[in-house]
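Not every chain of the complex is shown here; the ones you see sit where they belong.
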Amino acid sequence: MTAFQPKDLGFAARVRESFAQQTVMATIGSSLAGIAPGRVEILLPYRADLCQQNGFLHAGIVTVIADSAAGYAAFTLYAANEAVLTSELTVHLLSPAVGERFLAVGQVLKPGRRLAVAETEVFAEKAGEARLIAKLIATLVRMQVPQEEGAGP
Amino acid sequence: MTAFQPKDLGFAARVRESFAQQTVMATIGSSLAGIAPGRVEILLPYRADLCQQNGFLHAGIVTVIADSAAGYAAFTLYAANEAVLTSELTVHLLSPAVGERFLAVGQVLKPGRRLAVAETEVFAEKAGEARLIAKLIATLVRMQVPQEEGAGP
């Protein structure tokens, strides 16, 4: 693991503030579980109303927490006047998304001036054991605030 | 567009039955909007409680409808005793997900004995105009029911 130096020491507060504005997180019941430079963890307890036809967590819901964990991992390394947008993501579903709760661990793979690449591993926890169920890799775009906000990549 | 021949003429009923079992769809308020051989459409009205920090629909929620549209597009071509699972998906976010409602149009690109590839275009509708905001491409796995159900790819 590379050690990253944050540009803004208030990165954890900025992540918490932005996460609180992601309304989908309250809707599905997920919460921040860890914040460090280049690394963010998001927790989601299993809910029967977020599933596909077999009772597994829907791949899109797995993507909600995996994408935000990757995006906020990049965001921890940004300056205070910068925002993050995902431009693309790939998710490989490795095992059925069954368990008591899910932990998405996002890590920056490559910080960049304009584009960052981050990966998220999603683990399903069941009876005290964690199993890797999905892996996301995403491209994140650094935006200036407020000039570019909402402008898209 | 290729014309596909369904193996089971009851494909539309099977899609509706399976979709009704995807509990996440009721939770986010999405519904089936079209079913044809190799093609499925899913509609999602905008909701302020499904967003990221800028008020755009969260990329994971876009993925919920895009992934299911692709999966059910493949599922329309399956026999009655077969089920579908996504093994991987890639989403390119082309424009901010803002609008009154979102339509995900899934199409089979390549049906296969075991693996199918399908694409979904997601459109945001606003003031009567539709704008392409995201594109998904996914690999779908054909499973036998009930022997393999829940077994993962």
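Which chain is which? They are A and B, in the order written, and residues in each are numbered from 1.
The working rule: a contact is a pair of C-beta atoms (placed from the backbone, for glycine too) under 8 Å apart; a residue touches a chain by one contact, two chains touch by 3 or more.
As the structure is a prediction and not an experimental result, all values here were calculated from the model.
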{"item": "Copy count of the single sequence across the entire complex, 2 present", "value": "4"}
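FYI, only the chains that are shown with their structure count from here on.
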{"item": "Cα superposition of chain A on its sequence copy chain B - rotation in ° rounded to nearest 5", "value": "180"}
{"item": "Separation of chain A from chain B, taking each centre as the mean of its C-alpha atoms, in whole Å", "value": "22"}
{"item": "Contact set on chain A toward chain B in their complex", "value": "18-19, 21-24, 26-27, 48-54, 56, 58-68, 83, 85-93, 95-96, 149-150, 152-153"}
